[in-house]
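Below is the structure I would like to discuss, written out as structure tokens.
Note that this complex is displayed minus one protein chain, with the remaining chains in position.
By letter and in written order, the chains are A, B and C; residue numbering begins at 1 in each of them.
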Amino acid sequence: MENSEGRRLGIAIVGAGGAVATTAAAGVELMRLGLAGTQGLPLAEVAPGGRFSRVGDIAGYTALVFGGWDVVGDDLATAAEGHGVLGHRELAAVGPALSVMRPWPAVGDVSWCTNADGRHLIVAPSKRAAVEQMREDLRVFGEGVDAVVVINLSSTERMADLASPQLATLEGLERAIDEDDPGIPPAVLYAYAAISEGVPFGNFTPSVACDAPALVELATDRNVPVAGKDGKTGQTFIKTVIAPGLRSRALKVDGWFSANILGNRDGEALADPESNKSKLQTKGSVLDDILGYEVEDHVVRIDYYRPRGDAKEAWDTIDLVGFLGEKMQLKLNFLCKDSILAAPLVLEIARLLDLASQRGDGGMQEQLGLFFKAPQTPAGQRVEHALHVQEELLLQWLAGTGSRTE
Amino acid sequence: MENSEGRRLGIAIVGAGGAVATTAAAGVELMRLGLAGTQGLPLAEVAPGGRFSRVGDIAGYTALVFGGWDVVGDDLATAAEGHGVLGHRELAAVGPALSVMRPWPAVGDVSWCTNADGRHLIVAPSKRAAVEQMREDLRVFGEGVDAVVVINLSSTERMADLASPQLATLEGLERAIDEDDPGIPPAVLYAYAAISEGVPFGNFTPSVACDAPALVELATDRNVPVAGKDGKTGQTFIKTVIAPGLRSRALKVDGWFSANILGNRDGEALADPESNKSKLQTKGSVLDDILGYEVEDHVVRIDYYRPRGDAKEAWDTIDLVGFLGEKMQLKLNFLCKDSILAAPLVLEIARLLDLASQRGDGGMQEQLGLFFKAPQTPAGQRVEHALHVQEELLLQWLAGTGSRTE
Amino acid sequence: MENSEGRRLGIAIVGAGGAVATTAAAGVELMRLGLAGTQGLPLAEVAPGGRFSRVGDIAGYTALVFGGWDVVGDDLATAAEGHGVLGHRELAAVGPALSVMRPWPAVGDVSWCTNADGRHLIVAPSKRAAVEQMREDLRVFGEGVDAVVVINLSSTERMADLASPQLATLEGLERAIDEDDPGIPPAVLYAYAAISEGVPFGNFTPSVACDAPALVELATDRNVPVAGKDGKTGQTFIKTVIAPGLRSRALKVDGWFSANILGNRDGEALADPESNKSKLQTKGSVLDDILGYEVEDHVVRIDYYRPRGDAKEAWDTIDLVGFLGEKMQLKLNFLCKDSILAAPLVLEIARLLDLASQRGDGGMQEQLGLFFKAPQTPAGQRVEHALHVQEELLLQWLAGTGSRTE
Partner (left out) sequence: MENSEGRRLGIAIVGAGGAVATTAAAGVELMRLGLAGTQGLPLAEVAPGGRFSRVGDIAGYTALVFGGWDVVGDDLATAAEGHGVLGHRELAAVGPALSVMRPWPAVGDVSWCTNADGRHLIVAPSKRAAVEQMREDLRVFGEGVDAVVVINLSSTERMADLASPQLATLEGLERAIDEDDPGIPPAVLYAYAAISEGVPFGNFTPSVACDAPALVELATDRNVPVAGKDGKTGQTFIKTVIAPGLRSRALKVDGWFSANILGNRDGEALADPESNKSKLQTKGSVLDDILGYEVEDHVVRIDYYRPRGDAKEAWDTIDLVGFLGEKMQLKLNFLCKDSILAAPLVLEIARLLDLASQRGDGGMQEQLGLFFKAPQTPAGQRVEHALHVQEELLLQWLAGTGSRTE
């Protein structure tokens, strides 16, 4: 559909062998083979690829190329089969292409994420040396494509303190890397390596990465686009669609209870209370921002539940107060698939970060907020969570009239 | 809260003793007594009342005065008690005020609505004479207030053919009235009387009223604002909130099944298959417009179910197709209250029709589309159903920059 | 698991190429190949096959052999693929066995069921001759097995009047057959042929078949076991599990609303209002019997909804009144698979009808009531619907102490 001689974009994924990453890679291959359409790809109609707007080419879906790191060394065909997202026909079709993709050795640190216990690790005498290896990986990867972006899809790390000396300033971070300080989350190292190399970085996880002040500083200095955090896929996506409607009708949200169950590796990671806490935090503030008042009883629970595998389920029950103080309830039940919702967003974020880079738009990319549970926003500024407002911002930016292009 | 010396607006309701009408009247009285807040009133914050925008005063909620027709002659306190919407405390508080409100004799026609079988009827030798009586009612009502609007809240009539000679042209309608033609639905007579009298008319029911071409012609000629039809309260409201979000994420709607149960008088009327058909039609086209493609399997069912009374329930199950053709499901369950959702919209429509009248905006009021399941739209023009887009249109009009004000 | 030299039982199915029938046949084949376990088979543990109780051998699951009639002549492998119940792996495994099974020409009558429009028809000059052909089919089929039973799985026919002269007495039915009377539903012809031939007959559909008084008379005279009607698979199964519990806690059922959506051929047949009526009737009386009082507001809706295919969905909302008249609600949502729930019941009914035949238990088999929505019960006797009571009856009969064995 798009010009095969168009721009080729390399996506280097942190956690390249994970469920979302392999679904993204397999999906692109299935599109290449004509076995999959563009369902679930938000920009398939408005920005399918090709020359776009005033400045810049946007890479077509089938011009995307995958690389990346993983603490498990399995090739992507093996990894994809293990995740159970794709059916037998799909696996058979993409097997040849995926079996030759093998992740690069990664940095894993079980003190930050108990799940990151693989043995396919970067051998380096120091954190600084590990960062150098990552940068070298990106340079080699970049030789075969027109540009590279990095997307973080690794398991959720425990919460880090953004005010700690290692993360608060670029100077502190540089020193911490030099001193092999254990207080640096691996996700931050990846972001540091990418930005230092001039490569855009998208953080699809709840972990602290390019939102650390130290890295915002670096991204601004180097004028490298960054965006995050935590992909808005299932329950929070629906929440940011429904809540604006409730506000429009002045239906007061007296409480909102959200249960989530999922059974994939991401779910297992969240069985660790520390990682769970990171996840819950990015989910928390969404409502208050949209509604314009504090919902005192906004409870969110996430539970690992094996039988579902990658097919997660969300159940929400919402207590509403309407005219004359009368109570009503709205309940939502979303039977969805984690990787199927996440993978297309990963492709769009990568394509748009690359477009921003071509346009010379560095630093935080607020117009990508619609893809994230906790959109990166300049300090002190109100965070926009309403999906339709976020979408309008992106469309304006794409059309070249958004504020980002000034 | 608003100036008590502000503009006084009279609302003449067709079906003044119904559940929605009495809830609206009681609600205004409760606000007057300081016993109810403004929950559920969409414009409570943006247009609470007082001088508004460039032209016109907007009536405050507590400056609304109720009148209207009903085929049942009970006073409004008695009627409200029978509907079971309000609690004992509320009924006790508003009893004195409502018990002195008694509907004017009405035109009912069981050949158009089996439910309209009351005996509190206009005694008139002809349809033309009945229309004259309605106009006289409006003139008398208007003496005590600054302005009057009419809102149709009567039970749903069976479907009428807009292309029939009685409804297709103003000339045909005039002749049909003169000839006492049984092919004129009562709702059309009310609309004809109001518009002839220069009084704005809002159609909150699925019946044919001011959307008949004959009446559009009259409203345009006389420059009288009209709006309809069928208040967007429960399931369709939620549908027009959710569907834009699904489109934003390119989640293909493969099917949408909607069940509704309700047990009030409106529900009983819908137990008549002909009235039910009218209702289903106004619900039908909503999805296709928003999504931009035809949803072949959009099934809507409405059932009368006594145990709920006024507290209706909607259940939706939506079949989605996402990335790589994978199937997912979203289910919605809305435990709501018909009159509690409808009454505040009635108040807002009345206040805005009056504002339009002051601004000199006659004919169809497209900026009120957010309040209706089937927004009245110029022939041949695409109907906008997405709630957030509709809301934006209204806000622009309120701010005086919308196209309606040119 | 069971003795391969055990009793071989032939199941002749009316509608042999349907979704339930092909799932049953494929399931037996998958068990034979060791590719399926006994999940979903209610008697897998208590009566897996082999010599059972005082009298009679019970056929093992893998000793079941399939035959039967269908108005469509496709082989069972082709038919199974079309129904979309089984996955590719299962279809591949059972393909060789099913592709050699081809239904016998059938009697179809679109005046009784609009769905029965196939062209693979018995060529016979009269109804009597068609019956003779069916009996001949059963005799030929019986040559290769130890015994035969017939199970009716054809699409639901429109309602028939059991008091009509054709159905009320055996004499009337004989005369009607002789006179080629169009007032005989095809299902009755099949039942007549089977019982006449001494072959047990199970009616898994809502159609009138062996419950016509004429056939009860015949089955009693000939001492042939019969059972029906309408397999209790999805929503009604759950209903007869829940309702006894509500009665145990004295929670008054004030209303019960049941919505069903399904997208298979059975669902299409029910889109015909006449067939739908038959279905609703067998679903209707269940509650009152269990609860011991009339539930005035028991509403059941069935809708054809293509996107689901064979995977039907039931949604129930139940209004309960508890201590001090307080209202509560219970909601059920069953995402199930029609043929997957039905096929194992078909196997059990067939095995048990055969056991009854060996025991000399002719006529209505009340102990099989747990498998049916409208259990066949002697005239004037209370129908037992509570699943746990029905199960107890069957277990007692199996143990040889039930009243049926006297």
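Keep this in mind: a residue touches a chain if its C-beta (ideal position, glycine included) is under 8 Å from a C-beta of that chain, and two chains touch if they have at least 3 such contacts.
Given the structure is predicted, the values throughout are model-derived calculations rather than measurements.
Asks: Taking the complete complex into account, tell me which visible chains touch the one left out.
Replies: Answer for the hidden chain's contacts among shown chains: A, B, C.
Asks: So which of C:Gly40, C:Gly56, C:Gly118 or C:Pro165 would be touching the chain we can't see?
Replies: From the options C:Gly40, C:Gly56, C:Gly118 or C:Pro165, the contact with the absent chain belongs to C:Gly40.
Asks: Which listed residue, C:Leu162, C:Leu251 or C:Val383, touches the chain dropped from view?
Replies: Touching the chain that is not displayed is residue C:Leu251.
Asks: Where the complex has a chain not shown, which of A:Thr62, A:Asn333, A:Gln358 or A:Gln396 is the residue touching it?
Replies: A:Asn333
Asks: Identify the residues of subunit B touching the omitted chain, counting contacts across the whole complex.
Replies: Output for subunit B: 88-89, 333.
Asks: Pick out the residues on subunit A that sit against the missing chain.
Replies: 254-255, 257, 259, 261, 296-297, 299, 301, 303, 305-308, 313, 315, 317, 319, 329, 331, 333, 335
Asks: Hey, which subunit C residues sit against the chain that's not shown?
Replies: 23, 26-27, 30, 36-42, 44-45, 86, 90, 237-238, 240-242, 244-245, 248-252, 321-326, 328-337, 340-341, 343-344, 370, 386-388, 391
The criterion applied here is as follows: only the chains that are shown with their structure count from here on.
Asks: Could you give the separation in Å between the centres of subunit A and subunit C, each centre being the mean of its C-alpha atoms?
Replies: That gives a centre separation of 51 Å.
Asks: Quick one: report the Å distance separating subunit A from subunit B, using the average Cα coordinate of each chain.
Replies: Taking the mean C-alpha position of each chain, the two centres sit 44 Å apart.
Asks: Cα centroid separation between subunit B and subunit C, in whole Å?
Replies: 49
Asks: Enumerate the residues of subunit B that touch no fewer than two other chains.
Replies: Residues 329, 331, 333, 335 of subunit B touch two or more partner chains.
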